[in-house]
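Take a look at this one; I'll ask things after.
Omission of a single protein chain aside, the complex is shown with its protein chains in their original locations.
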């Protein structure tokens, strides 16, 4: 039997997503009692890029399921001696029962899955995908919309406007979330980014094929009135070849078009959600953290429960 | 209810300290049987400066209490992407039940506590404080004095002379220990340091206000005859702006005034204690490690039991 890899959101149906959401909801409710226990399972986390949230979130989730965790980073591993990703994976598979992989190259998780006898979980592959982030994002959206009496599964033909801002080109989080949201009805997507950081045309094309309504604006101020979900991302300094290119964007007078401030929020719907995968930079001011519409730290919290659901799905095979 | 942070020794009464000492003593006695178990608790250690002792000591203590541990360092975390301490803490609070924080900036632990829903334990904030080190130091002092038939709690008006040497300006360990010892009766403090590394005047002023006897000497040889406890610290290279300033001290002919050698120990009381928070440099020669007065590795051992006492105090809430 092939191992149950999690490489891309494209592998999920709407029902898969709902199943994950239901399971994560159970874990959140039963915070104190642990529903299931996998003391004989070991999770390996292999991170070739810095991370606080994703690696610790998986570790916390594994601990709550009673599992052990082995963590390696490129700083301490044999990749320092030139070992290929394939050889590392073929080695790590003997040390645990699933591998969480973050890697700077697009397609790395798929390459890893081709040689691994145990499940690979893609925790970010360059500017490719980040499926578990998308799952925790949609879990947060589902939960928060529910509080506003909206059922994401069936909105009753009520359109949901999701505005994506920031680095739409390189944000693997946004790429994964767009695909995942497209499984649900009545979505309208709005894209707002600096000219060089626009959403890849193949994603726009794919959404077009699915007859999803899409719009592009040059400023967040053009869309804020109608936005139900404002998904903000950071201009990622580490994705630019030179600092100069980065500052050309973040020091330009247009940069405010991609920034969330208390002033902007005064124009937003009272029911809106402000989301961000974190870490943030100056595009999302801490001044709004206490606004009830700001749910980005709820994303962090929900991440643990969603990853429990994901790991359980893998381990109970 | 507010979480039970441990930020500064100033928050402790004499009775608090005694309670920690008693609990740590119990843990040391019952080495094999574990008194309490917190398998559902996870400790997060977040170290933004190198550490062997403090981070591993907390990890060992957590394991002995049956807890899980998640460790992050600045090398592998999103602080690499410019994330603020506040955002990191607001994230980590969802992954565990307490956060042990070491940070190069004074006041960092307090800043962290302002945004955290779970207890913050200050494991060193720049040249600020290091309260858990002070607690394990006083635990060691208490225990070792007891072997010499002296009760630290009530010395019977017998004065205890504590000589502090080395980098009194930047040693957060000394700052915290001075405050903690000032809770106990009949203390005399002696300070010996290079001219640029003197104890901050506000601490001297505070001890003055408490009517604690204080003296300053230029050489350890002036104080060794009367010293009951010799607390030695390293000149911390990493606290100087340039190597030149560091070597101006450690290569000067006065440097021996701050160094412990077998020759010096021949002048010390037979009942004296030689302590050091470690790591050491050339100020404390390995030649004296086997002298019964050298208790710095007992500090290391006691550190595990004191940190068990601290964690238990936090987790049993």
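Per-chain residue numbering starts at 1, and chain names A and B are given in the order in which the chains are listed.
Note that a contact is a pair of C-beta atoms (placed from the backbone, for glycine too) under 8 Å apart; a residue touches a chain by one contact, two chains touch by 3 or more.
Just so you know, these numbers come straight off a predicted model, no measurement behind them.
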Among B:195, B:270 or B:286, which residue is in touch with the absent chain? B:286
Can you work out which residue in A:91, A:158, A:196 or A:282 touches the chain that's missing from view? A:91
Tell me which residue among A:31, A:81, A:253 or A:316 touches the hidden chain in the full complex. A:81
Residues of chain A touching the missing chain are 40, 42, 44, 68, 70, 72, 75-84, 86-88, 90-92, 94-96
Determine and list the chain B residues touching the chain excluded from the picture. 32, 34, 47, 50-53, 55-57, 59-60, 63, 73, 75, 234, 236-238, 278-281, 286, 289, 297, 300-301, 303-304
